[in-house]
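The complex is shown incomplete by one protein chain, all other protein chains being positioned as in the whole.
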Amino acid sequence: MKTTGSTSGWRNKLHEIIYEADTPAGKFFDVALLFVIVLSIILVMLESIPHVNERYYWQFYTAEWIITIIFSIEYFLRIIAINKPFRYIFSFYGIVDLLSTIPTYLAFLGGGHNLLFAVRSLRLLRVFRILKITRYIGESNKLLRALRDSKAKILVFLFAVFVLCIIMGTVMYLVEGPENGYTSIPIGIYWCIVTLTTVGFGDIHPVTPLGQFIASIIMITGYGIIAVPTGIVSAEYSRSMGGSKPIPTNTQVCRYCNETKHLDKAEFCHNCGNKLNE
Amino acid sequence: MKTTGSTSGWRNKLHEIIYEADTPAGKFFDVALLFVIVLSIILVMLESIPHVNERYYWQFYTAEWIITIIFSIEYFLRIIAINKPFRYIFSFYGIVDLLSTIPTYLAFLGGGHNLLFAVRSLRLLRVFRILKITRYIGESNKLLRALRDSKAKILVFLFAVFVLCIIMGTVMYLVEGPENGYTSIPIGIYWCIVTLTTVGFGDIHPVTPLGQFIASIIMITGYGIIAVPTGIVSAEYSRSMGGSKPIPTNTQVCRYCNETKHLDKAEFCHNCGNKLNE
Amino acid sequence: MKTTGSTSGWRNKLHEIIYEADTPAGKFFDVALLFVIVLSIILVMLESIPHVNERYYWQFYTAEWIITIIFSIEYFLRIIAINKPFRYIFSFYGIVDLLSTIPTYLAFLGGGHNLLFAVRSLRLLRVFRILKITRYIGESNKLLRALRDSKAKILVFLFAVFVLCIIMGTVMYLVEGPENGYTSIPIGIYWCIVTLTTVGFGDIHPVTPLGQFIASIIMITGYGIIAVPTGIVSAEYSRSMGGSKPIPTNTQVCRYCNETKHLDKAEFCHNCGNKLNE
Partner (left out) sequence: MKTTGSTSGWRNKLHEIIYEADTPAGKFFDVALLFVIVLSIILVMLESIPHVNERYYWQFYTAEWIITIIFSIEYFLRIIAINKPFRYIFSFYGIVDLLSTIPTYLAFLGGGHNLLFAVRSLRLLRVFRILKITRYIGESNKLLRALRDSKAKILVFLFAVFVLCIIMGTVMYLVEGPENGYTSIPIGIYWCIVTLTTVGFGDIHPVTPLGQFIASIIMITGYGIIAVPTGIVSAEYSRSMGGSKPIPTNTQVCRYCNETKHLDKAEFCHNCGNKLNE
């Protein structure tokens, strides 16, 4: 299934630049985009500091519009560079890309300020896609695989921790009571999570001798069981490191079906059978 | 040893639905029960928040009675579905099931409010039994085995931590004294546990230079020895993962002796010799 | 080298009861002593709570004297039961045993109250000797061996952490300054240790944006490097677990040279050649 000559010429080129990182142009595009994304995040942060925002309001406003327009153009180019645009639009990164541009337009139309702030900080997620240019892709795939392999065990562990926190949080609520800051069972559970994870803010802390005794037991328990997830990941990771499956480090993306993770020497997409890199 | 036909018919069926999770009806029963348990726990939590309880007092009261009656019926069915009911009644889950229903009746008779709260939150323990429907049972068995195998080592470790806390807590009591919040040796020990486990509430903290110096040593020690339980579990877990013993994932329960952990292909109970799943 | 008959009769018996835990009498002696030690520690703790001490002053005073006399008799018996008493007197436990009895006598003569408190809490160290009766001795020996094997690595690691704390503590002192609680470089170092070990009391915390930025880096660093000691102990422990050296679990003690760690079937002391258990 070949596309006609002239059109496929610039569309292929565009696809290679935007979606891949094998050519100098593709690498430059990714680095430039990374720079704009990081800049946009720093702007969102600075904008949130009251006295900075007051002073540089117009500069922020202008910069925000420039960045939004850049992202809009990029989003548009991504759609036309691919053969099956809907697969991109409804993919995880397609939605994140759209959400990166919308808030500024909505704010212009008078949308809710706070929610738009949160959505704008989602732009950071785009950084993960661009990281494909680095040599870290193999490492992060290994990490993700180790995490995925031990997901069930970690969920079981976290569930047990959660049940323990509910029971001990209730006990602490009964022992310490509202007069010592444990105003309800959910607060007791919150305190128990703060303690068991060894965070320990200190906003609420036991005051009665019995409460301090129970807290001591909770803390020593937390100290003892922190070993469990570590042991799991450690063992899984050791095993996955010994594994013989090759870790995908290729950055080619099929422009027909948006499929990634092709082998380094792949000539055709393993998903739809179309040719890669024509 | 076969039971007579007609009776065993519905009792067998009931047993399969309530105690096992192999049939669609058994799975549905478990999911429904899980839903009721989680709901009852959320109600207990919300009830503990003063302004929520004041506003929805009657709704909570009604919901509590409905849940109690559901649990009572379930408890009754569990007793009649099994051939040796006393084994169930005095088993761990049998007692938890009974404790799940009693508080509401006692509160009706005018029992102590606080203790009943604590007992009601024990309902959450029932969740663990129902988890047999999930594919997580194999994982949690592996985890429990790794923990059980390293129990002696972790106890030795926690005992050494505890002795260290008693000695350092006494030293801190002498160095800082009551004027800096270390009002007694037990308070010093409590502070030392808070510090060594890296929780660090900050309700009590050293003020004198010598106290801060000793605290620094305790903290660095705690940082160094947190590695010990992790190393233990990690090593044990790696070993248990390599082990060839099959992990039990079967959910059959003998209706004569309440025995669990049968092999997948077991036809007869390995404990009492009666037939499974007639 | 045999000792004469009649004397060696009761001395041998005494030695077996006090120093070993193979006979019923020896086990009883150890359990009774464990009980008295724990009791004496609880008394020391309670005595430190002002309002408890005021109320039960004479009860504490009497109990303290009774315990001191028991410990004194035990110390005396330990000396006469052994053939070379000086080896015992100047051993670690010999000194701890002596220090367990002295404070009460000194307090009677009018010694410093505070120091005696600290010395009395050293009694707890005696518990470790008595633990030989438990089956945990093998486990604790394994743990100690893993710790000893990785001692050099953990010291190198802790030294690097300490140097990092000195440098970052100085930086924080300069960035935050005395007006934000960082009154001197030692205080900055103390704060840095509190932060890097993830304890985080909150008595001192960064206030300036730059200080908070540096603190963030310190915290993420601490989070990253906590893995190092864990990895070390974990690897060492795995290795030591795989080792084939037998772990000593025998409780026999030679009454000529006080040597421990004999093989289970040893008839003669491997250190001085005298017969064990005549």
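In order of appearance the chains are A, B and C, and numbering begins at 1 in each one.
As a convention for this text, contacts are C-beta pairs under 8 Å (C-beta built on N, C-alpha and C of every residue); 3 or more make two chains touch, one makes a residue touch a chain.
Small disclaimer: the values here were computed from a predicted structure and weren't measured.
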- Return the single residue from A:36, A:99 or A:154 that touches the missing chain. A:154
- Note on the structure: Missing-chain contact, candidates A:140, A:180 or A:221, resolves to A:140
- Task: Spell out, residue by residue, where the missing chain touches chain B.
- Result: 198-202, 230, 234
- Message: Counting contacts across the full complex, list the positions on chain C that touch the omitted chain.
- Response: 152-153, 155-157, 160, 163, 166-167, 170-171, 173-174, 178, 183-186, 189, 195, 198-202, 205, 209, 212-213, 215-216, 219-220, 222-224, 226-228, 230-232, 234-235, 238-239
- Note on the structure: Contacts from chain A to the absent chain lie at residues 41, 44-45, 48-50, 114-115, 117-118, 121-122, 124-125, 127-128, 135-136, 139-140, 142-143, 146-147, 154, 157-158, 161-162, 186-187, 189-190, 193-194, 196-203, 226, 229-238, 241
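We take it that only the chains that are shown with their structure count from here on.
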- Message: By residue number, over half of the contact pairs should agree; on that basis which option among A-B or A-C is the same interface as B-C?
- Response: A-B
- Task: Just give me the whole-number Å value for how far the CA centre of chain A lies from that of chain B.
- Result: 33
- Task: Can you tell me which residues of chain B touch two or more of the remaining chains?
- Result: 157, 186, 189, 198-202, 226, 230-232, 234-235, 238
